[in-house]
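Here is subunit A:
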Amino acid sequence: GGGSSSTGGSQSTGAAAKGGTLYMLNLGPVDHWDPQRIYVGADIQFASRVFSRTLTTFPPGKTIEDQSKLIPDLATNTGDVSDGGKTWKFTLKGDAKWQDGKPVTCEDLKYGISRTFAADQITGGPNYAIAYFDIPKNADGSSKYAGPYKKTGQELYDKAVSCSGQTITFHLSQPVNDFNQTVTFPAFGAFRQDKDQGAKSDYAIFSDGPYMLQGNWETNKGGTFVRNPNWSASSDPFRKAYPDSIVYQEGIESETIVQRIMADSGNDKFAVTQATAPPALQAQIVSNPQVKDRSTNPPAPYVDYLLPNFKSKVMKNEKARQAFAMSTNRDAYVTAYGGSTAATPTYAMINKALKGYKDFNPFGVPTAGDPAKAKAVLQSSGLTLPVPITVTYRKRPTSDKALAALQSGWEQAGFKVTLDGISDKYYSTIQNPAYASKADVFWAGWGADWPSGSTVIPPLFDSRPNISAGGSGQDYGYFQNADVNKKIDQTFLIADTAAREKAWGDLDEEIAKMGGHVALDNQKFMFVHGSGVKNYNDNGVFGGYVELADIAVK
Partner candidate 1 sequence: MTTEPLATPTEAPAEPTRSQGEPLLRLTEMQKYFPQYKRALIRRPDAPVRAVDGISLELRAGETVGLVGESGCGKSTAGRTMLRLLDPTGGKIEFEGEDITSVTGDHLRRLRREMQMVFQDPYGSLNPRQTIGSIIAAPFDIQRIKPEGGTRKAVQGLMERVGLNPEHYNRYPHEFSGGQRQRIGVARAIALEPKLVVCDEPVSALDVSIQAQVINLLEDIQNEQGLAYVFVAHDLSVVRHISDRVVVMYLGKLMEEADRDTLYERPLHPYTHALLSAVPVPDPERESGRERILLKGDLPSPQNPPSGCVFRTRCPKAQERCAAEVPVPVEISPGHRVACHFPEERSVV
Partner candidate 2 sequence: MSETTQKPFLEVKDLKVHFPTDDGLVKSVDGLSFNLERGKTIGIVGESGSGKSVTSQAILGLHRRGKAKTSGQIILDGEDLMTIGNEKLRTLRGSKMAMIFQDPLSALHPYYTIGAQIVEAIQVHHDLDKNQARARTIEMLDRVGIPNPQRRVDQYPHEFSGGMRQRAMIAMALVNNPELLIADEPTTALDVTVQAQILDLMRDLQKEFGSAIIMITHDLGVVAEIADDVLVMYGGKAVEYGNVKDVFYAPEHPYTWGLLTSMPRLDRVRKTRLEPVPGNPPSLINVPSGCAFHPRCAFRDQVADDGCRTIVPGLDEARPGHAARCLIPSDKRAQLFADDVKPRL
Partner candidate 3 sequence: MFFYIIRRLIAVVIMLFVISMTTFLVFYAGPDDPARLTCAKNCTPAVIAANRHAFGFDKPIATQYTDFVKGLVSERKFPDDPAQEKAAPQTITHCAAPCLGYSFVRQQPVTAMIKQGLPITVSLAVGAFVIWIVVGVTSGCIAALNRGTFIDRTIVGAALIGFSLPSFFIGLLLLTFVAIRWQLVPIPEFVPFTENPALWAQNLILPWITLAAIFAASYVRLTRAYMLETMSEDYIRTARAKGVKENKVIRRHGLRAALTPIVTAAGLDLGGLLGGAVITESVFGLNGLGRMAVQAVVQTDLPMIVALVLVAAAFVVIANLVVDVLYGVIDPRVRLS
């Protein structure tokens, strides 16, 4: 049995034992292996299980509940909070070692985190450190601390992050009550200053985890991870590290990967992947019992959603937004993605797997939409029908079909739809202010950074950090609402986790009712693995990807 809601599941029989080689097959290329730069769910999962330890982490487990229980990793506990959520302290256990035998120190951690601030070198990673730490900012939103290379503003950083012995203290500029979850990111992991070569270090993995890179990482080819001789199981109770080595192969097309693992021959018997099976292959996986046994169908972290562009003439009109939302046919969308094994329709931005999820239906229409009702609303909007709109989306073979499937519902409601698919650099294109005048609706997808509504609602709908002269940030639809912004601030202050998560869910519904988003579906993955893989589990917290902490091939 894989993740919490996986269909079927695959509990390989027999106890796990040390030894063997695990193969990880992926399309890649992996963007970054530099801990401070990793931001892709699958890579976070791989890095934090294999070579990069963090202060706290989420454990392996059979159910999403087990998996969501935060546990300490390098630290002795899951952090001590004070100052109303503005000061966080972690104490290191002190027995973790780098691959050259030196201990992982508080200074290593402090140094690692400081690298995030070298924004021109250490690109791509999450910027929570910049956002949260109590370091003054420039007018353009950038930090006055320029990172460990230029060292301008170093004293500001030293004040915000300090080490005393094995204890590291973080001073935040605002209360962040789930900061101990934030530090599960490898970006809050340690980095050895003497090994740091800035951007050049990206693939020069220097491990403090159970495995280390043997030789070099080759883009489009991958690398082999072998045991880190200085890692000790006693210092790291939950990483079981059963396989002797992990061969990471990248550069293989996803369809090929899935078909190879389905075929299950040779080393592919010991293969896992982070590539989901395309719809064309899902039927074959499900229809073949042998293969079905080796497959899991976990929910993906991603929610696909549509954002009416508040800068567009049409979508400024609230009725038009409502009509648009009401005529959206989520069933057709889900079907185009491959049906129930590929996605489930939703109205909420917060993933159903998260505690913050609230089951609501903003306009009371079925998942297939109600074009007739929508048309009536649109007619009352004062716009002349048909209303021309351009829907911009990220072009992929399946999304082509999915958007086309939505089109007919919208057109029945009285819209005249132009689909504009962009295949490359989608997000940076639509963030560009120049694009705001071209589209009426944007498609987007989002996955929570950790299992909390705080990594969904604020990053996407708080206009303050997002919207600037440089573009829309992640608030692609230029949603700007002072009331919502205020509520976001208030929600952060709620100390009780359950109450806080509920508040995120309420905000989600509120925004949906304003027509701020039209959530479409929660995506699902279908993964296959080789018959020789034991203890196969998906980790829902890490996006449903394969749990490597206790996987085995013997």
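By definition in this document, a residue touches a chain if its C-beta (ideal position, glycine included) is under 8 Å from a C-beta of that chain, and two chains touch if they have at least 3 such contacts; residues count from 1.
With respect to how the candidates were assembled, all candidates are chains of the complex that A comes from, given by their letters.
Keep in mind the model is a prediction, meaning the values are calculated, not measured.
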In-complex contact partner of subunit A, selected from candidates 1, 2 or 3: 3
Residues of subunit A defined as touching candidate 3 within the complex: 29, 31, 39, 119-121, 123-124, 126-127, 138, 140-142, 148-151, 196-200, 202, 218-221, 249, 251-253, 256, 259-260, 263, 265, 423-425, 427-428, 431-432, 468-471, 474
